[in-house]
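Here the complex is missing a single protein chain, while all its other protein chains stay put.
== subunit A ==
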Amino acid sequence: MEELKATPLRTDHENLKALMAPFGGWLMPIQYSGIIAEHKWCRERAALFDICHMGEFIFKGDMEGVFTFSVSSIPVGRSRYGFLLNDVGGVIDDLIVFRLAEDEAMIVVNAATTDNDFAVIRSRLKNPAALTDISARTGKVDLQGPLSREIMVQHFGAAIQGIPFFKFIKTSILGSDAIVSRTGYTGELGYEIFLPADKVAELWRLLLQDPRVAPAGLGARDLLRLEMGYSLYGNDLDEQITPITAGLSTFVNMNKEFVGKAALEREVEQGSQRMKVAFKVDSRRAPRHFYQILLQDQEVGVVTSGAFSPMLSCGIGLGLVKPEAAALGTRLTIRHEKVEMEAQVVELPFYTGGSLRS
């Protein structure tokens, strides 16, 4: 097995007595004080996440046709979520592109997919040399929660006060060039902060000195994202799942050319074989990845993500099912060996009380 990579914060996590585990080829903190306590802290105050494992690329020049949206149509200072597809429309990765300047963008990708993404994107560029992988020298931490704006403004300046959702600013943090982006993966008001990898520990320690801030691990992050219905690559999205199947066609611009478009057009025309559903369990029982989904005792699909939701006090999940099982209100059974739970198809997000757009 390949050796696990460590972020610049590894010893900080160990000093905080974090439970560490492999994720996407990295040794990452899963929890510190406890997953539910960290989840609650993020929903009520401000939680700090080590996200240094994610990949970042910089490119200069023309990048049309690579992703499911047009990079040149993103205004400078804004970012956009979308996909890198294979030629049958399957998702190679979900990612965010930040338009840094007229001729420059940063692409932020998942950790486990970083190397493959880099190779695929390069192969699609007219000028492959214009793409640089800056993952190793780039650090990233996320501060997420209703108090995150006042904390960021107090520590790093008033320019952060007015950043709207999916916009970012280039600024200076601890004497280094940094990007502060109003994005996240929690459903709360929050920021993703990019800065040089060798400055991350200093930023982490500074923010943790603030009594309003507590560290949160990937366990809490997974609950927070699932309560919003956000997809997790590797669970809810993969190379066999298209954005249409996954219910994410909003992030696909069918008026532009891109790799995989013909397959998506066919799927739209012929109808999807499988569709994403969100469902709530009638009890506190948690559905889990790969549990079967049944409609009137017939197997119709599989759970792709599931957990107990602390905000809703019941099990919640995402799954892929045959279209006849996908209508809102449909009663489903979730089964795994002798465990069985009743559930109902609901709208996303599961949790609507977040400070995301406040």
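Remarks
The rule is short, and it goes like this: a contact is a pair of C-beta atoms (placed from the backbone, for glycine too) under 8 Å apart; a residue touches a chain by one contact, two chains touch by 3 or more; residues count from 1.
Heads up, the rule we're going with is that contacts and distances are computed from a predicted model.
From the set "Glycine cleavage system H protein", "Electron transfer flavoprotein subunit alpha/FixB family protein", "Amino acid ABC transporter membrane protein 1 (PAAT family)" or "B12-binding domain-containing radical SAM protein", the protein name that UniProt assigns to the chain left out of the figure is "Glycine cleavage system H protein". Note on the undisplayed chain: of the listed residues A:V76, A:A129, A:A159 or A:V339, the one touching it is A:V339. In the complete assembly, the contact with the undisplayed chain comes from A:S283, out of A:S283, A:Q298 or A:T352.
The chain that is not drawn here is touched, among residues A:G34, A:G61 or A:P128, by A:G34. Residues touching the missing chain, restricted to subunit A, are 31, 34-37, 219, 223, 283-286, 288, 307-308, 315, 339 (touch as defined at the top).
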